[in-house]
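A single protein chain has been removed from this complex, and every other one stays in its place.
Chain naming follows the written order as A and B, and within any one chain the residues start at number 1.
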Amino acid sequence: MSQVTNQNPEQDPQPDPVFTLHMAAMREMQEPRDGIAPTPVSYIIMCLLFVLGGGWYLGYYGGEWTANGLSERPIAGIPPAPPPQDPMVLGKEVFGACLQCHQESGLGVAGTYPPLAGSEYVLGDKRRLVAILLKGLNGEFVVKGNTYNSQMPAWEIREDEEIAAVLTYIRNSWGNKADAVSKDLVTAVRKETAGRGEWRAATLAEFAK
Amino acid sequence: MFIWSFALISGITMVWLLAWAIRRGEFQNMREGARMIFDDQEPAGLVTDHFPGEPR
Partner (left out) sequence: MIAQPLPPAIGPEFEARVEVDGSSRAVVVLFWGTSLLWLTVASLAGIISSIKLHSPDFLGGIEWLTFGRIRAVHWDTAIYGFGGLAASGTLLWLQARLCQVRLPYRNLLLVGGVVFNIGILLGVIGILMGQSTGVETLEFPLWAMPLLVVPYVFIVIANFTMYFKKVTKHTYVSQWYLMAVTVWFPILVLSAEACTNLGAVDGVAQAIANWWYGHNVVGLFATPTGIAAAYYLIPKVIGKPIHSYHLSLLGFWSNAIFYNWAGTHHLTGGPLPAWTITLGVVGSLMMFIPVITIGINHHMTMLGSFHLLKTSPTLRFAVMGSMVYTLSSFQGSLEALRSHQEVTHFTHYTIGHVHFGMYGFFAPLMFAMMYYGMPRLMDQEWSSARLIRIHFWCTLVGMLIYVFAMCYAGIRQGLMMNDPAVPFLNIVRFTIPYLGLRTLGGVILLSGTIAFLINFIRIITPHKYTWATPTLLDSERDWRKVVAKEKEQ
């Protein structure tokens, strides 16, 4: 038994090789290790900290806990309205859809598409102008003394804001000078003309008497 | 509805299992629990795995 508890096998001049190899394992048996090391306090504190941190994260990024809360951060109070966009800038962007016929110069195509620059319809009654844009215009039509016969498509699908912006843009470009078209006017005219088809020269004149 | 009842049943089952385990004394006598993988032929303190055919 003496060698089993011997802590220094090196003292033995000729230790049994197998025995030496198993020294470590045999010492292990003497240790008071039972697999019941108690849970350290620091460990419990760590767990609590994790739970606290998790709770904080849950509250901070909870996204208001609604099915529609797609943003993880709670929105404090009323969200600030997006800054109003300059109608001339937005209008120029929207005008990209008009370029092909009315041209970048706003002069149209002689004999086919009427000009916007200096046009009495552009510079005149705003209500009529909005109505043309919303519903489109078909058939013979006189602008600046010239007769045109082509089709202006309806642009109802565009937002009120976009329509107001593009109209403000054409009323203030190529030497045109007139007051801006408001979004509210577009909304009102859209409501007024709901259900109507495209204009003819006659129906438009009737509408904007 | 199905999901709620399923969640409820799962939750109750879990709590019941935990209670069952406690009643059975699974959380007592940890010493025995930790030592149950050893037996008379492979007692604690014995290294039981080596590269084959090599000195240990």
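Keep in mind that, in the parts below, a contact is a pair of C-beta atoms (placed from the backbone, for glycine too) under 8 Å apart; a residue touches a chain by one contact, two chains touch by 3 or more.
As the structure is a prediction and not an experimental result, all values here were calculated from the model.
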Could you list, sorted by label, every displayed chain in contact with the chain left out?
A, B
Please pick, from A:V41, A:A67 or A:A81, the residue that touches the omitted chain in the full complex.
A:A67
In terms of residues, what is the contact footprint of the unshown chain on chain A?
1-4, 16, 18-19, 22, 24-26, 28, 33-39, 43, 46-47, 50-51, 53-54, 57-58, 61-72
Spell out, residue by residue, where the missing chain touches chain B.
6, 10, 14, 18, 21, 24, 26-27, 29-56
